[in-house]
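Sharing a structure below in structure tokens format, with a few things to ask.
One protein chain omitted, others in place.
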Amino acid sequence: MSTKKDSSNKLQGKDLMNVGIYSAIYFVIVFAVAMLGYIPIMMPMLCVLVPLIAGVPFMLFLTKVKKFGMIWIMSIIMGILMLLTGMAQYALIIGAFSGLIAELIYKSGNYKSQSKAVLTCGVFSIWVWGNFIPLFFKRESYWAARQSFGEDYINTLNSLMPIWLCPILLAAAFVFGILGGLLGKTLLKKHFKKAGIA
Amino acid sequence: MIRLENVHFQYGDENENNGALHDINLEIPSGQAVLFCGESGCGKTTITRLINGLIPHFYEGRLTGKIRVDGQEIQSQELYDTAKIVGTVFQNPRSQFFNVDTRSEVAFGLENQGIREAEILKRVNQTVTEFQMESLMDRSIFELSGGEKQKIACACVSTSSPEVFVLDEPSANLDVHSMKLLHNMILRWKQQGKTIVIAEHRLAYIWNLIDRVIFLESGKIAKDMQPAEFLKLSETELHSMGLRSNNEQKISKMHKATDIKNIEFKDITFGYKKGKQILDISKIQIPEHEITAIIGHNGLGKSTFLRCICGLEKKCKTRMIKNGAMIKRKKCLAECFLVMQDVNHQLFTESVLDEVLISMEQEDKEKAQEILAELDLLEYAGRHPISLSGGQKQRVAVATAIASERDILLFDEPTSGLDYKHMLQVSAIFQKLKAKGKTIIVVTHDMEFIEAISANIIELNTNSVKNYAQKEFREEVDCNEKEKLPAEVI
């Protein structure tokens, strides 16, 4: 995951610090939204809400991205955090790929193009979907550890999440990631440009 | 040692003239201690950033000319190489530490250079003994007071023993005692023959350390003189240059504390984890419709005190007695308004006018405009609050307080880091608020400001308060101060 490009394009201390700072802001916001997942009906909705709201800090982050690797590293960091918070390894695996693709998309727009930025935001958001994989494909072991939630809760959730929902959630994460990107772009114009931080 | 040739600099935004520099030619020989001063926005911070390389490597903008430090051209040198010859202490102690524990922080600079562990430990210990800060080691940055943090920041720079020390308004958040500590650190560097560059407008604590004073005016060097010359300037001349007094204490007009009604606050108690009591004040009386200044040394919990009074601190069961009626904590929130030290926390909307409107019980555009006009903000009504200057933001916060019809206004260090002109602006706002019948409580270290607002003074201690009429306070401070400050200063 290191970025061995020619040295002028190599990530410098400043860039790496930015990745850390924006990851912290991004994650705190994601975490706050994800608390809603406690209510069963909201669980699948997280694939809508998280990309939508997290699009705002992410778009701000993109204004600082000028070199290859920053988006990818952030994606991997989100995966690591998911692993540490007990959401299993899938977000890390998915994020390693979606982050790279997002990176390449933004790079293809020379780290400038606004429409590419919105698309990048959509692709980046797919890591959120990664967290849902065990719910669909590893249902048995996922709930084995959560027997204590009670039959009702598990049944409610399972009925809320039939297997066909899986690709829909993937699409939702992407689409709402794009919408989040657009929202972020609007807010960027409205607030941050004037504040001189974007 | 430091050489600036034909330097022009402008921050990214074309229209933004703040902090821009024009036509700077300057040579600072090795071992000289230079003070850069001038009004906010005159470019003194920009100069420090040119020397430590943050411009152009971190802050972007249009830069022409040459900057050399120790023969090296800063523009073409990477920041981590500049770091070996230039060390910087910043204004905000909250945001200049990478680590959380003090020892690692002091070692941080050397670790980054990849110096051997044994050598680092040796040098860290040396610094710790030199500055007598054993008691500050292996502690959390978060539990230190502002003064202690600034001491650590100085030690951090000191361990790497650079040739040039750059300080950017290091005293902005410090009380008199902490400024004295800072003074001693700088004195040490001076004795070691280091080159020192300080940007400041609080001048009192550093007079005897300075070899040269450079006064900047809208990005240009307006005066370059010996301190002796500068000291001859009268207070009024200094003030007209936007500078703070070079002398902390003055005789003041006696404040007439006639028989006024008091608001009483009871049971201001607050303890942190580990059972250490921070505040334990059973009763404090604040005169109504007057300005009261709360003073006390760094790290005493003055900000917590304000949070308790206005009912923000849930763990604190403070009650307020006003006009004979007892008001519980939650109701206090509706009576008081706290203007925080970092006003950015309390501005949310996209225009100044909106900001005032959402604070009103019933949105009333006309009234809102009236309030804005009163605070000289009308012309900014459509501006985004974040895009305003610090002082303007503060006034917007005050406007929201007036709009929400609060009677008690609390201020947390409203003048920290302000130059003379802006300090007077704040004081004018205070007088206006007082004329409107508001009760004002302000926490501050700024004696000149207290003077300007002729406030009642209350000195805060952990479990007691001491009331002063202003004059007797002056006398008391005078004699204390003489011990604390080096003789040359006075």
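Read from first to last, the chains carry the letters A and B; within each, the first residue is number 1.
Definition applied: contacts are C-beta pairs under 8 Å (C-beta built on N, C-alpha and C of every residue); 3 or more make two chains touch, one makes a residue touch a chain.
One rule holds in what follows: contacts and distances are computed from a predicted model.
Visitor: What does the UniProt entry say the missing chain is called, choosing from "Carbamoyl phosphate synthase small chain", "Energy-coupling factor transport system permease protein", "HEAT repeat domain-containing protein" or "4-azaleucine resistance probable transporter AzlC"?
Guide: Hidden chain identified via UniProt as "Energy-coupling factor transport system permease protein".
Visitor: So which shown chains sit in contact with the chain we cannot see?
Guide: The chain that is not shown touches these displayed chains: A, B.
Visitor: Which one, B:Leu121, B:Ala222, B:Met326 or B:Ala373, makes contact with the chain that was left out?
Guide: With B:Leu121, B:Ala222, B:Met326 or B:Ala373 as choices, the missing chain is touched by B:Leu121.
Visitor: Among A:Ala34, A:Cys47, A:Ile73 or A:Met161, which one touches the chain that has been omitted from the display?
Guide: Only one of A:Ala34, A:Cys47, A:Ile73 or A:Met161 touches the chain omitted from view, namely A:Ile73.
Visitor: For the chain that's not shown, point to the residue among B:Glu5, B:Glu27 or B:Asp138 touching it.
Guide: Looking across B:Glu5, B:Glu27 or B:Asp138, the contact with the absent chain belongs to B:Asp138.
Visitor: Check each of B:Arg62, B:Arg94 or B:Lys261 against the chain that is not shown and name the one that touches it.
Guide: B:Arg94
Visitor: In the whole complex, not just what's shown, which of A:Leu83, A:Ile101 or A:Leu182 touches the removed chain?
Guide: In the complete complex, the chain left out is touched by residue A:Leu83.
Visitor: State which residues belonging to subunit A touch the missing partner chain.
Guide: 1-3, 11-14, 16-25, 27-29, 38, 40, 53, 56-57, 60, 69, 73-74, 76-77, 80, 83-89, 134, 140-150, 152-153, 156, 187, 191-192, 195, 197
Visitor: Given the full complex, what residues of subunit B touch the hidden partner chain?
Guide: Touching the missing chain: residues 52-54, 57-59, 78-84, 86-88, 90, 92, 94-104, 107-117, 120-121, 124, 138-142, 156-157, 160, 307, 310, 312, 333-334, 336-338, 340, 342, 344-349, 358-359, 386, 400, 404.
Definition applied: only the chains that are shown with their structure count from here on.
Visitor: With chain centres taken as the means of their Cα atoms, state the distance from subunit A to subunit B in Å.
Guide: That gives a centre separation of 38 Å.
Visitor: What residues of subunit B sit close enough to touch subunit A in their complex?
Guide: 13, 16, 57-58, 79-80, 350, 383-384, 386-387
Visitor: So in the complex, the part of subunit A that touches subunit B is made up of which residues?
Guide: By the definition above, subunit A touches subunit B via 13-14, 190-191, 194-196.
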